[in-house]
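First the structure, then my questions, so here it is.
A single protein chain has been omitted from the complex, and every remaining protein chain is retained in its original position.
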Amino acid sequence: MSKEKVGVYVCHCGTNIAGTVDVSDVATWAGENNDNVAVARDYKFMCSSLGQELIEEDIKEQGLTRVVVAACSPHMHEKTFRGACERAGLNSYLFEMANIREHDSWATTNKEAATQKAKALVNAAVDRVVQQSPLEPIPVDINPNTLIVGGGIAGITAALELADAGNHVILVEREPSIGGHMAQLDKTFPTLDCSACILTPKMFDAGNHDNITLLSYSEVESVDGYIGNFTVNIRKKAKSVDEELCTGCGICEEKCPIRVVDDVFEAGLGYRKVCYRPFPQAVPKFPVIDRENCTYFRTGKCRLCETSCPTNAIKFDQEDETLQLTVGNIILATGYDLFDARRIPQYGFGRYENIFSSLEFERMVNAAGPTSGKIVLRDGVTTPESVAIVHCVGSRDKNYNEYCSKVCCMYSLKFAHLVHERLPDAECYNFYIDMRTPGKGYEEFYHRLLEEGTHFIRGRVANVTDAALNDNEVNKLIVQAEDTLIGTQRRIPVDMVILSSGVESRHDAKEVTQLFKMGCDFDGFFIERHPKLDPIATMTEGIFIAGACQGPKDIPDSVAQGAAAAARVAGLIQRGTVMMEPVRAHIDQEKCSGCRICNNMCPYNAIVFHEDRNVSEVVTALCQGCGTCVAACPSGIISGAHFTNDQVFSEIEGILWDVSPEKVLA
Amino acid sequence: MSEQFEPVIVGFLCNWCSYRAADLAGTARIKYAPNMRSIRVMCSGRVDPQFVLKALRQGADGVLIAGCHPGECHYVNGNIKAIRRFILLKKMLRQLGVEEQRIQLVWASASEGIILASKVDEMTEQIRALGPLNWNKTVLGSGNGHHDEIAEPMVEEVLNV
Amino acid sequence: MAIAATLARAPTFFDEVVNNTPGGDPHLELCLQCGTCGGSCPSGPDMDHTPRALFAMINAGMKEQVLRSNTPWYCVSCYYCMVRCPQEIKITDILYTLKRMAIKEGNYRDSTASDAPGFSETFIDFVENYGRSFEVGVAARHHLRHHPLKMVGMATGFGLDMLLKGRMDITPNRIKGLEGLQAILKKAKELGGEA
Partner (left out) sequence: MKYGFYPGCSLEKNAYAYNQSTMAVTKAFDIEFVEVEDWNCCGATEYIAIDLLPAYALISRNLAIAAKQQSEQLVAACSACFLNLKKADHYMGESHKLNEKINKALAAGGFNYEPGSVKVRHLLDIIYNDVGIEAIQEKIIKPLYQLKVAPYYGCLVPRPAKMGSFDSNEYPTSMDEIMRALGATVVDFPLKAACCGGHMTQISEDVALDMMRRILKNATDNRADLIVTLCPMCQFNLDAYQESVNKKFGTKYNLPILYFTQMIGLALGMSEQELGIGKELVSAKAALTNISEEPPPKPKRVRRSKEALPLPVLEEV
């Protein structure tokens, strides 16, 4: 093959690279040592417009046939430089990047080694690029429908944003009603807005929007395909209620004789019927029958709901159904779980009845909650004279979750405020490690609480006990901690303790990530495409994340991320098609021996076998370009565009330029 | 640079998890051995045993294959196929007198820069202890009775299964 | 991966403490100053500095004050701090280290627990000369040395009952392999140094 004219550009990235790698040495070396290199330069910032122009000019004037830029990660600037090549009329797949920043200069302090490694990486890129051939990106049509998983505030926001823009959305919610955690709250910090007042209108809109198909009491079972064309199976759990007939009058719920503790919406502090709606403003308005606890389903008797229903909407024989949908994009907004304080035995949750979890307290202070907003002890009547609020329960603790849950300080302050507001005479103690109030109006809210007379004790609570040491501790809960600002141990006897549990990833986050073929981090939160520059997309094209499923987040952040995800999807829908990397497999029909080894290798069933000709063929539309079949083909006649064996082999040779036996002998 | 032997390791990193893990390690300024030189592949399932062989033949002292955690593969299960091949490959290289530690597999998700970095450190140490591979002597040379013209095709043969 | 203690610089008091603590890294550098230790400590109220405060002082290089503190001696090694520490710092072990350092430097004499090491030393005398020990006898000898008055209490108080109940020896049994044991201890002392 005729000698190529490769242009090599080594970026300083200020001192990010030049500080560790001798960039000019690398450039000159490349120019002298690789025959294919026609031009080799080093430049301060290749990604700058001047840097790009440099490439464009050389392509035009020097007639470069290939370009290599040694700079940051291709995930950072591959697009940028491909653009430059295109503008100068060079096919963008004749460009290759050498990652000498993330993979080299930032990873070591050893200048000599770094420079040596840089040469290897550049040389590899040059040898590889020579083997590359021009390719055209593959256009993929975007199905305009979007699936949103999770009907909390993040999911609702995303759904409304998309729907209002005229796109169809399928909103899937596991529970009988949308609303998520926000629906359980009474007030929201720092403005003390009534949570329901601001949420329910949005819930209503989501439930009644022409462009939103709301599937409550439903779960995603399987996901196939790729950006633009996902096929999703959704299981609609049987509500035992015919939504066509039900008017949502609520008589069935009234008549239902069985009540059970509601561990979900009431966070265990209250009860619900077995035929129920989590709360009056539930969306959709239809009740569901909890078959596990329903007398009829257990004994075949009762039927009170059925007989009392004016529209005969109760359908005991209703069965789960599975819907199959095709969507172009998916937004995951699956939310969080509250840390289970029972995991910290020394805090006594579940052992002492007047210790409450934060969600229990949220329900307690909620006017619509089990105590209609009255702050009382577990007996349901006694008002506490003193309340202790314990921060960082299960957060900032290597024994549980190492991270800061971000919202606990603020909601603990909110709790303190509500205690002052409803029990003016009660003493309120907040035990904290550090008071974390970053956010608009948050610090000011803290100051307000200082004014309101909350006792702030800087010290992580060691334990909560009822073991009295003296008479004024009798029949109290004693909260023991070091007051680190004084440096002494303190025992504060109180009537009520609230444990401000942290935010955890959903217990089934791992299964969800596997279902959607994406990743989650150690803590089970979904991994964003880039922690700084793209916290909305995931590594999987067409799948976006919003809300606390990506990491602890408060309401405004969740709303913002929900809207952002929607905007990203809307953009794709508007474009109608996306250009996909032409990285696809191709089987040489002449040489294929028809052994069919590749057929079951393909995770996308993109390889068909032609009985008549006894050869296999790749359906380009389905192929995602993983290259597994390429690696598996015994006769090596499947080629993976842009990752051909020749290209990788040359890259290997190039990367080992300094150690290959030939070199060593010579 | 110190006089001690500096092994050269070729790392095949999958585009979705491990390559980004290496990116993250860099961004987080985690310092680790500069001995691993990375080659990007779309999926660890793309790592053709011939690549590994080629690298070792070309003078690499070790090869690291890195992919997404099982169940998190961007291509459903390419990494599972990778590990199957990896095991076979290890067996076969052992017969040719190549020590186990010279080819290793690691799962590193995009958020696990630290895992990738420590793996590179660990592997570098292990191979430094083993010394240079020197393929021609170890595998083709008198080392284990194989002879160039017999071994070479044999190796290709096994690897193509 | 690189932690402070591995930096190339003259070892500080902080490093000294870390390096003299057995087992792996005690993670002292990770202290958040949250006070879980001080809050959990049964003798916390009687310490002149809580363990947390002590760690801050170690960080500040206040060697004198740290080694003069009664805190390590008031540690009853109940390990509550260690199991509750959110940073998994080996607190109890570190306090043992401080005891040893205090003895080496002799600062403990100024602490309110000045005779604590005395007790440990008495105990050790027995171990080294018999290979075995027995709390009550140790206590008796210790008090003879430090506060003879207490002995009255002991003799008239439970000390006597203990004798009568046959729960107290006058001397402990001597082990057969005492020479061997002494050789081991001698060697160990020579090796000394960081562990």
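For clarity, chains are labelled A, B and C in written order, and residue numbers in each chain start from 1.
Simple rule for what comes next: a contact is a pair of C-beta atoms (placed from the backbone, for glycine too) under 8 Å apart; a residue touches a chain by one contact, two chains touch by 3 or more.
Note that the coordinates shown come from a computational prediction; the quantities given were computed from them, not determined experimentally.
**Student:** If I'm reading the header right, one chain is hidden. Which shown chains does it touch across the whole complex?
**Tutor:** Looking at the entire complex, the absent chain's contacts are A, C.
**Student:** Contact with the hidden chain only, please: which chain C residues?
**Tutor:** Touch set of chain C with respect to the missing chain: 20, 22-24, 42-43, 46, 73-74, 76-80, 82-83, 88, 92, 96-97, 99-100, 103, 112-113, 115-117, 119-121, 123-124, 126-127, 131-136, 138-139, 142, 157-158, 161-162, 165-169, 172-173, 175-177, 180-181, 183-189, 191-195.
**Student:** Considering the whole complex rather than only what is displayed, give the residues of chain A touching the chain that is not shown.
**Tutor:** 261, 268-271, 340, 342-343, 345-346, 349-351, 353, 357, 360, 370-371, 376, 378-381, 463, 465-469
Here, only the chains that are shown with their structure count from here on.
**Student:** Taking each chain's centre as the mean position of its Cα atoms, how many Å separate chain B from chain C?
**Tutor:** 50
**Student:** So how far apart, in whole Å, are chain A and chain B when each is placed at the average of its C-alpha atoms?
**Tutor:** 31
**Student:** At least two partner chains per residue is the criterion; list those residues in chain B.
**Tutor:** 30-32, 117
**Student:** In the complex, go through chain A and note every residue touching chain B.
**Tutor:** Touch residues, chain A against chain B: 73-75, 99, 101-104, 106-110, 112-114, 116-117, 120-121, 124, 510, 513-514, 517-522, 527, 539-540, 583, 601, 603-604, 624-628, 630-632, 634, 636, 640, 643, 645, 648-649, 651-653, 655-656, 658-661, 663-664.
**Student:** Would you pull the chain C residues touching chain A in the complex into a rising list?
**Tutor:** 32-41, 44-45, 49-50, 52-53, 80, 84, 86-88
**Student:** Quick check on the complex: what are the chain A residues that touch chain C?
**Tutor:** 346, 392, 396-399, 433, 458-463, 480-484, 487-489
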